[in-house]
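A single protein chain has been removed from this complex, and every other one stays in its place.
Order as written gives the chain letters A and B; numbering starts at 1 within each chain.
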Amino acid sequence: MGSNYDDYSFSEIVLGQEQLDSIETILTDELVESGVHSVLLIDLAGNIIAHRDNGNCDHDVYSLSALASANFAAVDTMAKIVGEEEFSLLFHKGENESIHFSKVNDEFLLIAVFGKKVTLGLLRLKVAEAIEKINTIIQQ
Amino acid sequence: MGSDYDDNASFSDFSLGPEQLEAIESVLQEELIDSGVHSVMVIDMAGNIISQLDNGNCDHDLYSLAALASANFAAVDTMAKIVGEEEFSLLFHKGESENIHFSKINAEFLLITIFGKDVTLGILRLKVAEAIQKINAIWE
Partner (left out) sequence: MAFVNMKSKEVQAKIVFYGPGRGGKTTNLEYIYGKFRERIKSEMVSIKTHGDRTLFFDFLPFDIGKIMGYDVKVQLYTVPGQVKYDATRKLVLKGVDGVVFVADSQVEQRKKNVQALKNLQDNLATYKKSIFKVPLVLQYNKRDLKDVPILPMEVMEKDLNSQLKVPSFGASAVTGHNVVPTLKKIISATMASMQNVLK
């Protein structure tokens, strides 16, 4: 039992500054430029790895990522209880704002907050492209 | 500590009479189980199971499922508030063979259904809406 407990858990994957810069560029180019309001790359513990937005969002992204990781884990556990490997992608639709969740790999989730200007079809396409590029960077 | 606290809130245990519970069970049976739903539960937002029925072929861990469903519902609801939405539309998770559908009955209760491929989402939504209407009538 160590006495050096800290309050932060670090993800297994350590990303360098260059990698983080590249990821931020992808989030901006693929998603924010396509009209997504806010996009977060988080780990499964709810820590924010990268965050970009269109400059008009003042969401509490720390709470959002804690809730998103909990939501993802709870849904995953429910899937197991009813005998499923996993449920398909998570998507929450609101009047104006919607949230889309995607698994990047075993460690990371991509959370996109978007409005009516972006169709779900376009969003899925852009998210898939972004994930592919992010995975390439992470594997470097 | 003053009058800001609702004294009853600490002790606001509630109960439903046997007649009401039986009426609710009949609704669940007729509207949902008879339509091919595998398992259905009415739960409260604290995760307690109010009423539960299945087709006799389910052995899911329902107490865990109720705990997860209520907590997850609350997490999604909080995310909605963070991005400025009143609430997100119905929750639905699709698996290979089993799906879960969540519906709000009123401010305190949720209806959780587990169903397979033999029920379409369209029919399910219709039946769930009917069941909710009838359950609310029983409570009133």
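Simple rule for what comes next: a contact is a pair of C-beta atoms (placed from the backbone, for glycine too) under 8 Å apart; a residue touches a chain by one contact, two chains touch by 3 or more.
It should be emphasised that the depicted structure is a prediction, and the values quoted were computed from it without experimental measurement.
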Next on the checklist: For a quick check of understanding: of B:17, B:56 or B:122, which residue touches the chain that isn't displayed?
Outcome noted: B:17
Checklist entry - Any idea which of B:58, B:74, B:123 or B:138 touches the chain not displayed? => result B:74
Checklist outcome for this item: Absent-chain interface residues of subunit B come out as 1, 4-7, 9-18, 21-22, 44-50, 61, 63-64, 67-68, 70-71, 74-75, 78
Checklist outcome for this item: In the full complex, subunit A touches the hidden chain through residues 1, 3, 5, 7-12, 44-46, 62-63, 66-67, 69-70, 73-74, 77, 107
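Note that in this section only the chains that are shown with their structure count from here on.
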Item to check | Centroid spacing, where centroids are CA-atom means, of subunit A and subunit B in whole angstrom | outcome: 28
Item to check | Residues of subunit A that touch subunit B when the two form their complex | outcome: 59-60, 63-64, 67-68, 70-71, 74-75, 77-79, 81-88, 90, 92-99, 113
Next on the checklist: Under the stated contact criterion, what part of subunit B meets subunit A in this complex?
Outcome noted: 60-61, 64-65, 68-69, 71-72, 75-76, 78-80, 82-89, 91, 93-98, 100, 114
